[in-house]
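The complex appears here without one of its protein chains, the remainder shown in place.
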Amino acid sequence: MNIPPDSLAHLRTLTRQFAQARDWAPFHTPKNLAMALSVEVAELVEHFQWLPTGADAELDDAARLGIRHELADVLLYLVQLADKTGVDLHAAALEKIALNAAKYPATR
Amino acid sequence: MNIPPDSLAHLRTLTRQFAQARDWAPFHTPKNLAMALSVEVAELVEHFQWLPTGADAELDDAARLGIRHELADVLLYLVQLADKTGVDLHAAALEKIALNAAKYPATR
Amino acid sequence: MNIPPDSLAHLRTLTRQFAQARDWAPFHTPKNLAMALSVEVAELVEHFQWLPTGADAELDDAARLGIRHELADVLLYLVQLADKTGVDLHAAALEKIALNAAKYPATR
Partner (left out) sequence: MNIPPDSLAHLRTLTRQFAQARDWAPFHTPKNLAMALSVEVAELVEHFQWLPTGADAELDDAARLGIRHELADVLLYLVQLADKTGVDLHAAALEKIALNAAKYPATR
């Protein structure tokens, strides 16, 4: 099968190889990955905490780069946590969108 | 262009349509989305906080379903925050893997 | 010794008795308490995520009560985590204020 270039499955493959090459499996329990995920999210939040809205005009280049890196870190831990808990992240997201659509009806 | 079925670009399109149909744009500042992301991550962490490791044998079906839904919520807010900050999430993840590979050399 | 009525030492005594009466010691590792603390903080953050500033006029009574309870939960886990890690919370706070005063000189 052809793995699409921006797919979550592709990132899963890369993160598996990365962790394996470093013998990180013993550390990568779901509990620990959930903690690490929360830490990365906070590093993202940190960029926005004193700003009015976080719109681009409020950011400088250092903040833009930091946000880009932290978004990536969050995604990489998320992919790994989903992998360890056997969740197909994309399928779960589609399910959740359907549930949310029922919970919050469209207003227009 | 053909959007691959499990791509992040696909989810970005879906979340844009979802928010637009509910007039949520005024609420979806980067700052607010970062906060919402941190709240969803905590709902994920909550499933693991009193468990030894979070391995599958420690979970019941309710926890498994909750984890699946929370992983999805985290991904959906992450996709929206990346969209609002103009970050290509997949490209950023690939860049970060390359940076991490330089920072943490493989041990085997 | 007379324990002052609003002291942190008083809360430490109460939380110790509470956990002991429920045999919660095996769950109350520093790691788990840190996770629980982060979950409670997120429940606090949740009240503010879509509000402009969180000022009192933006809140209703349910939010005010929720915030009060979540602030309490955060404090109770913080006291327990400090207890388990052998940190005198009040002394540490005074030290940190002194460090911050050196780091951020007063502007008036």
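Going by the order they are written in, the chains are A, B and C; count residues from 1 in each one.
Criterion: a contact is a pair of C-beta atoms (placed from the backbone, for glycine too) under 8 Å apart; a residue touches a chain by one contact, two chains touch by 3 or more.
Computed from a prediction, not measured in an experiment: that's the story for all the values here.
The chain omitted from view is touched by exactly one of A:7, A:32 or A:80, namely A:32.
Remark: the omitted chain is touched by one listed residue; of A:42, A:63 or A:101 this is A:42.
Although one chain is hidden here, its contacts on subunit A can still be listed: residues 27, 32, 35-36, 38-39, 41-43, 45-46, 48-50. In the full complex, the hidden chain is touched by subunit C at residues 4-11, 14-15, 18, 21-23, 29-32, 34-35, 37-38, 41-42, 44-45, 47-48, 51-56, 64, 67-69, 71-76, 78, 81-82, 84-87, 89-97, 99-101, 104, 106-108.
What we mean here is this: only the chains that are shown with their structure count from here on.
Subunit A and subunit B, compared by their mean Cα positions, are separated by 4 Å.
Shown for subunit A are the residues that touch two or more other chains, namely 31, 35, 38.
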